[in-house]
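All protein chains but one are shown at their positions in the complex.
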Amino acid sequence: MSSTDNPPMPEIQLEPGALRHLAEAQVNVELDTGDMILNLGPQHPATHGTLRLVVRLDGERVVSADPVIGYMHRGYEKLAEYRTYPQITTLVNRIDWLSSFANEVPFVDAAERLMCVEAPPRAQYIRTVLTELSRISTFYLFLGEMALQVGALTPAFYGFRDREYVLNLIEGATGGRFHPNFNRIGGLKDDLPWGWISETREVMKKMLDGCDEFEDLVAGNEIFQARTRSIGIVPGELGAAYGMSGSNLRASGVDWDLRRDGRPYLVYPELDFKVWTHPDGDSYARYWVRLQETRESCRMVLQLLDQMPSGPITAKVPRIIKVPAGEVWTEVENPLGQMGYYVVSKGATGPFRVKIRSASFSNVSIMPWLLRGVYVPDVITILASLYFILGDIDR
Amino acid sequence: MPDEPTEETAGEEEIAEPELLTDEQAALLAVFEAELGGGVIEHADAFGTLVVRIRPDSWRRSAEIAKTKLHCDYLSFVSGIDWQPMVAPRSNDDGGNDTSAPVQPTEMTFGTAGSAGRFQVFAHVQSTSRHHGVTLKTDVDADMPTAESWTSVYPGADWHERECAEMFGIGFSGHPNLRKLYLPAEFEGHPLRKDFALLAREVKPWPGLVDVEAMPGDDSPAEDGSG
Partner (left out) sequence: MTHLLALDVGWGTTLAIKTIIILALVPAGALILGYTFLLKMMSHMQSRLGPMDPGGFHGWFQLIGDGIKFIQKEDVMPDGADKRVFAMAPVVILMSTFLIFVVIPAGPRIVVKNLDVGVFYALAVSSLSVIGVLMAGWASSNKFALLGALRAAAQLIAYELPLLLAVVGVVIQAGTMSLQGIVVAQQNGSIFGWSGIGNPYFFTQIIGFALFMVAAQAELTQTPFDMPVAESELVAGYMVEYTGFRFLFFYIGEVGTAFAFAALAATLFLGGWAIPGVHGAVADLLGPIVLFVKLMFVAFLFFWVRFTYPRLREDQLQALAWKVLIPLGLANILITGIFKVAF
């Protein structure tokens, strides 16, 4: 019987006034509100993909943020060991799906280096043009998307609309809107179609106008500036130590662009372009730098089209590609930052090991540090300004 | 440079004549040698990138040197490699038979700058101001795979080491929080090890291999027919 009974209450002798103290303690406990844990994602409009952010909130202030990634891990490093070199370009297309062409370039470059093959000049030029076009299309989406995350709906549609022109160009040249798979080891699949160059010139003018529009509508907007200035400040040295690269790092004042400073690749050494930096390192700086880089890319494309040589588009390569044994590290400046492949070959038709160094992975690894103490809306601003692609994080 | 000496035997034999290094590479190497002394085991040039192999006990020190003495403020990546030959998924006669995978050499060989055993950890650091970079490698014991963590030097090494730990089963001593990064917590095995078979390819050959797949209910004998 006693088991069903409640245990007897202990007799407590309370001193006079103790009850009041207890009541006050109770009130104080209630005033000390507990933290709320908010799951941003894996399905959340601001993570554009399946990033999950476990945010511990005190009111609307972030106490700590822990990104959980891997929802889109496709194991490309493992898959690459089961594929031949030409097949892998299809895989790497899907890493950063917004600038697929730019992903192919360093991989093909790695294979070419190992084989001591060099793509003919025209192929190099076309590769450079298409890389820059991918950059423009990626950044255009960012320019609109960032405004959307800050709350303005309209610029996002302008971004999508204008990006379509560039995607049409990429499709016209490669046949694929998103995943061109256009690179071949030693060159390209095809030459440019007739009329493509003049059309590209037209589109680039349109894109430059679009950049002005973004500058007025978004970058110049007071509310946008109030929302982004001095939000999410990344010091340059810390960003670099975290492996942050590309426009994100340049927005922190680090004057480093692999197109200019890295090992020469494609035809960038022959181009005249400016590397934009911004000293602030905040979300606005990242927007501003990308805006300027979009412009610069448009100018670079125009420049490339003027200098485009004629000639063959593929070098002589054997039908079955066997890559000599060796190791090579190739890195390029992708729209999102440094993209690199460490390819280990053992002389077979496929690589022995491919380490894919993707930009977003390192760019977002700073998030736990960066998000501490900001407000929920700023979390979104910072996420948007870092501009990551989930495929590029998870690979 | 196709005549690059890349195949090493399993031992730690010193190469009598090191590869030709550029002046910049030689300068970088000299700093490592001066600071680490015997910590530098070997070095090589891999298509323009200096590869230095560091003794495991000098691994974290090498990062510090790279960061402070060589101005390599930028961490590109930290990753691992398993030099064991791949377990070919073609042992299975019924159904498996993935002939699409490239045939790799069946004996264990090591890459640039050699290796002491099956596992290695390698990393690439760069300088944003001087525009040079160096790939560092260190050997990891196959039975007790652990390396020193770089997180105290480069905070960005955190995620890279977590990835490496789950993919290769290499521990990092001094890492604050070595949980799984991509994989679910209950995942068993280390996918990027060479003895971790890609099951999808074991069960079913790569679909891209077959041009015309037999329709369901089609009685024409398939290549792996039950008879």
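Some points to look at:
The letters A and B name the chains in turn, as written, and every chain counts its residues from 1.
Keep this in mind: a contact is a pair of C-beta atoms (placed from the backbone, for glycine too) under 8 Å apart; a residue touches a chain by one contact, two chains touch by 3 or more.
Because the structure is a prediction, the values reported are computed rather than measured.
Considering the full assembly, A:Y158 is the residue among A:Y158, A:F214, A:W256 or A:W288 that touches the omitted chain. When the whole complex is considered, the residue among A:A110, A:M367 or A:I380 that touches the unshown chain is A:I380.
Contact with the undisplayed chain is limited, among A:P45, A:P193, A:P235 or A:P264, to A:P45.
The missing chain, though absent from the display, is touched by one residue of A:I69, A:L91, A:L133 or A:L148; that residue is A:L148. In the full complex, subunit A touches the omitted chain through residues 36, 38-39, 44-46, 60, 147-154, 157-158, 161, 217-218, 221, 223-224, 226-227, 375-380, 384.
Just so we're on the same page, only the chains that are shown with their structure count from here on.
In this assembly, the C-alpha centroid of subunit A lies 24 Å from the C-alpha centroid of subunit B. For subunit B in complex with subunit A, the touching residues are 1-2, 4, 6-7, 46-49, 51, 67, 73-77, 79, 81-82, 86, 89, 98, 100-105, 109, 111-112, 122, 124, 128-129, 131, 133, 135, 154-156, 158-160, 167, 180-184, 191-192, 196, 198, 201, 206. Partner subunit B is touched in their complex by these residues of subunit A: 69-70, 73, 75, 77-79, 81-84, 113-114, 116, 237-238, 240-245, 249, 254-256, 261-263, 324-329, 331, 338, 340, 342, 344, 346-350, 352-353, 355, 357, 361-362, 365-366, 369, 394.
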